[in-house]
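Notes follow the structure.
The complex is shown incomplete by one protein chain, all other protein chains being positioned as in the whole.
Moving on, here comes chain A:
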Amino acid sequence: MSELSALNGAAFQGTVTVEDAGLQGMITLRGDLASAKLAKAVKAATGLAIPAQRKIGFGDDRALAWMSPDELLILTPYEDAPAIAAKLAQALQGEHALVQNMSDARAMFRLAGAPGVLREVLAKLAPVDLSAEAFGPGDFRRTRLAQVAGAFWFDDSTTARVICFRSVADYAYKLLCVSAEEGGEVGFYG
């Protein structure tokens, strides 16, 4: 287990706040998301239902994100991830499924600011329609952030979260900071 998150709590104040969200539990589940047995095991381990295509569902301290028709991302407090992963693996024994605690392989950033500017900071980096009609809280999108793979979602209209591989966390953080630099406002989303 890692003791420090990738950027060790770094934060930047620009048109929005960009900060390392700290250690975050992330469990990857591969399996048929349409399987009733898998849905039951996920519900028992997390208390949450499997989200619809490209959606993220939230619980008190956890969330479930749809990654692909056979991949789910389970977000939990960092220290809870090993136990939840073990419980899930146990429940899925005999199924064609794989559970892996990926917490130390990834990094998470939290972006906070006014709704329009927040959308703009992400829109500058990803080929995604970030208009409010096309993407809002509850939506989840895997894409690229400039040259690396990443994913993001909105907790609410003023908070976004971005995840990427830990190996490219420094690059992703610097990208987000540049995108949020004062003077770089476009004003496209108001």
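Rule of thumb we're sticking to: a residue touches a chain if its C-beta (ideal position, glycine included) is under 8 Å from a C-beta of that chain, and two chains touch if they have at least 3 such contacts; residues count from 1.
We take it that contacts and distances are computed from a predicted model.
Candidate names were "Methylamine utilization protein MauG", "Phosphate ABC transporter ATP-binding protein", "RNA polymerase sigma-70 factor (ECF subfamily)" or "Sarcosine oxidase subunit delta", and the UniProt protein name of the unshown chain is "Sarcosine oxidase subunit delta".
Checked against the full complex, the candidates A:37, A:54, A:110 or A:174 give a single residue touching the omitted chain, namely A:54. When you scan A:83, A:98, A:132 or A:149 for touch with the missing chain, the hit is A:149.
Where chain A meets the omitted chain, the residues involved are 53-54, 67-69, 71, 127, 141-144, 149.
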